[in-house]
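The other protein chains are all here in position, but one chain of the complex has been omitted.
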Amino acid sequence: MLELTAFELAQKIHAKEISAREAAEVANTRVEKVEGDINAFVTTTPDIATERAERVDERLKNGGSDSVNLWETVPLVVKDVLSTKGTRTTCGSKILEDFTPVYNATALEKFGEDLIMVGKANMDEFAMGSSTENSAYGPTKNPWDLSRVPGGSSGGSAAAVAAGEGWWALGTDTGGSVRQPGAFCGMVGLKPTYGRVSRYGLVAFASSLDQIGPMTRDVRDSALLLQAISGHDPNDSTSAKVEVPDYLSELENGVSGLRVGVVTELMNAEGVEPEVRAITEKTARDLEEAGADVGEVSLPHATYGLPAYYIIAPAELSSNLARFDGVRYGHRATASGVHEMYRRTREEGFGDEAKRRIMLGTYALSSGYYDAYYAQAQKVRTKIVDDFRSAFRDFDILISPTCPTAAFEIGDKVNDPLAMYANDICAVPASLAGVPAISIPGGLSDGLPVGVQLMSDHFTEPTLLRAAHAAERASEFRFEMKP
Amino acid sequence: MISEEQVRHVANLARLGLSDEEVARMGGQLDAILESIEKIQELDLENVPPTANPLRLTNVFRPDEPRPELDRDDALSAAPETSDDLFSVPRID
Partner (left out) sequence: MAETKEKQTYQAVIGLEFHVHLATKTKMFCGCRVAYGDSPNTHTCPVCLGHPGALPVLNEKAIELGAMAGIALNCEVASHAVFARKNYFYPDLPKGYQISQFDEPICVGGHIDVPTSDGTVRVGITRLHLEEDAAKNVHVGESGRMHGSTGSLVDFNRGGTPLMEIVTEPDIPTPEAARATANQLKSILQAIGVSEADMEKGQLRCDANVSIRNPDGSFGVKTELKNMNSFRFVEKGIAAELSRQQEIIEDGGRIEQATMHYDPATDEVYSLRSKEEAHDYRYFPEPDLLPLELSTEWIEEKKARLPELPAEMKSRFVESYDLSEYDAGVLTADRDLASFYEEVAKSADAKQSANWISGDLRALLNEEGIEISDSKVEPKDMAELISLIENETVSRSAAKAVLAKVFETGDSPSVVVEKEGLAQTGSGELDGVIEGVIADNPDEAERVRDGDKKVVGFLVGQVMKATRGNADGGRARELLMEKLGS
């Protein structure tokens, strides 16, 4: 059963060949078996998974398959940054060690009351990081090589699915946090258009960049999970009132006539390894062979994305994390005065990377520096938006590496912030522009998966998924459960 | 170069306690990061408007209609300290 994709499993459950309860139990058993090696979860919820799976089975029995959406039947791994009513939500931080939310994130509400949740996946603290080493709950290991990182910040979600601790997962992506761990763990990671999926209940890192995205075994699963979580939400002002198309129906329509542009600046970005470049080129050729028109495209300001991102994201973050003050929830340090309480609470509750970015963001917004940093970064953002707009006049799909390398060793970069940040260079332009981007496994380099990134214009996920599906079919890579 | 004093000032704005060792280390790291960020200063963006949000939407409202509220017990449930149905904090100084 663990070899099935989520879509296949859902069909079997709908057809009552397998019960949802059986699936939940298989996942729970697998979690028990490998979790000691992987550490993909902050909190596992085996009882919730089985209880709710039973209710899904009950509904299927009483109402037939029409009464239950396909996506409701398959156990889901949920990144621990999504608010789950009644289940603790730590965001990988000590400051929320004992925090149990009183409400559910909108994306999870789309599964109804019976969300079959395997557990809350480990992550870099408040989604800041590219390795899942910045977690107060220990690093997650890459199932492909336990000495390596699974990527981040949604490393727990990626590792859990790669290790068969669930069939699919939800991650969140601010500057590559779904795509990069997807790439490192040999999975498909999709960051939807900004505004496609409600952010309500996603504990904010950088509000103007955050999106929830599917992390799956293949592109079809990605389309199905996107179907589940998409749509307008009146509780999120930045959620778009754009109709949700059927993401599965066009999937196999092929890429004939589709214009695909290989992004020069990202192919040649600093640190991109030759093997990674070669795999990306191969994916472009595969698409060409499948009927696409492939050319080169320039995003002139793409490499300014990284520095702009490392101003905008920490600035928003420094403000978003201000609410963790020990007053209404979360950790509180003992102190006689309230301001000393704030300082000590936040000193004890936040890890190194969180502190570093709070400092960076606070500095960038502070009096005298705002114009040089934040305002300038927002203008760079405009240039990047314009770059994409003009690229999409000539191309339907842009292609680049997801990140410069395959998974690196645990401990390699955790003390070198700049080296860590450099990992995001290919991922952040799409984040800043708010366009959808997907990472699919393009092949292996030294036995480790390498991700290839496809990007398309706002709200054109059907085209993006169609191209990703064609590339996936043409590649030699097939999902393999590890270890 | 960002001075130790500046590090402490920014840490205070963010209500972030830092040990002396952290202050020293943070200063160096912030310097390195800021230096790498300097790259954006080389662009002439004088007349470029800022982008605060990639969505070009405006006027998103909700109607002035009451929605369900939390039970007080739920509202207070996660609080580190409460007293008389209120959130309790140390002396405001």
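Some observations on this one:
Note that the chains take the letters A and B in the order they are written out, and that residue 1 is the start of every chain.
By our rule, a contact is a pair of C-beta atoms (placed from the backbone, for glycine too) under 8 Å apart; a residue touches a chain by one contact, two chains touch by 3 or more.
All values reported here derive from a predicted model rather than from experimental measurement.
Considering the whole complex, the hidden chain is in touch with A, B. Touch with the chain omitted from the figure is made, among A:V34, A:V203 or A:I438, by A:V203.
The chain not shown here is touched by just one of A:P234, A:G271, A:P300 or A:P483, and that residue is A:P234. Where chain B meets the chain that is not shown, the touching residues are 9, 12-13, 15, 52-53, 55, 57-70, 72, 75-76, 83-93. Taking the complete complex into account, residues 82-83, 89, 91, 96, 99, 101-103, 105, 199-204, 206-208, 234-238, 315-316, 318-319, 321-325, 327-329, 338-339, 342, 362, 365-367, 370, 374 of chain A touch the chain not shown.
Note that in this section only the chains that are shown with their structure count from here on.
By the touch criterion given at the top, residues 99-100, 102, 194-195, 208, 234, 237-238, 240, 301, 304, 307-308, 310-311, 318, 322, 325-332, 335-344, 346-348, 350, 355-356, 358-360, 362-363, 366, 372-373, 375-383, 385, 417-418, 421, 432-435, 458 of chain A touch chain B in their complex. Those residues of chain B whose C-beta lies close enough to touch chain A in the complex are 2, 6-7, 10-18, 22, 26, 29-30, 32-34, 36-41, 43, 45, 48-55, 57, 60, 62, 70, 74-75, 77-81, 87, 89-93.
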